[in-house]
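Take this structure, written in structure tokens, and hold onto it; I'll ask about it next.
Up next is subunit A:
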Amino acid sequence: MSPEFWKMGGYALYVWGSFGIAAGIYLWNLIAPRLRRRAILETLLDDE
Partner candidate 1 sequence: MNWTWFHRLGSPPSFYRFAGRLAPWLGGLGLLLLAYGWYAGLVLAPPDYQQKDAFRIIYVHVPAAAVSLSLYVLMALAGAVALIWRMKLAEAVMVATAPVGASFTALALVTGMLWGKPMWGAYWVWDARLTAELVLLFLYCGVIGLNAAFDDARAGARACALLAIVGLVNVPIVHFSVEWWNSLHQGSTILKFGKPAISADMAWPLYAGLLATYCLCGHAILRRAQNELLLRERNTRWVRELATELGGGARVS
Partner candidate 2 sequence: MKALAAIFARELRLAARAKAEWLMPPLFFVIVVTVFSFGTRPNDPQLAAFAPAVLWVGALLAALLSLERLYRTDQEDGTLEQLLVSRTALSFAVFVKGLAHWLLSGLPIVLLAAPLGLMLGLAPPHLGPLVLGLALGTPCLSFIGGFVAALTVGLPRGGALLPVLVLPLIVPVVIFGAGSVRAAQQGLDAGAPLYFLAAILTLTLTLLPWLAAAALRNAFE
């Protein structure tokens, strides 16, 4: 990628900031249910 691209016309902080936080939130929404599911399954097995 050309260095020009990363500068985003001088708005690098805002554009990459937005996309970074967005990536974080999309990932959280994918991962958090899985972690909770593992925790639930463990509590279910403890109840056995």
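The set was built so that all candidates are chains of the complex that A comes from, given by their letters.
Definition applied: a contact is a pair of C-beta atoms (placed from the backbone, for glycine too) under 8 Å apart; a residue touches a chain by one contact, two chains touch by 3 or more; residues count from 1.
Just so it is clear, the structure is predicted and the values come from calculations on it, not from any experiment.
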Options 1 or 2: the chain contacting subunit A in this complex: 1
Residue numbers on subunit A that touch candidate 1, as the complex places them: 5, 8-11, 14-15, 17-19, 21-22, 25-26, 28-30, 32-34, 36-38, 40-42, 44-45, 47-48
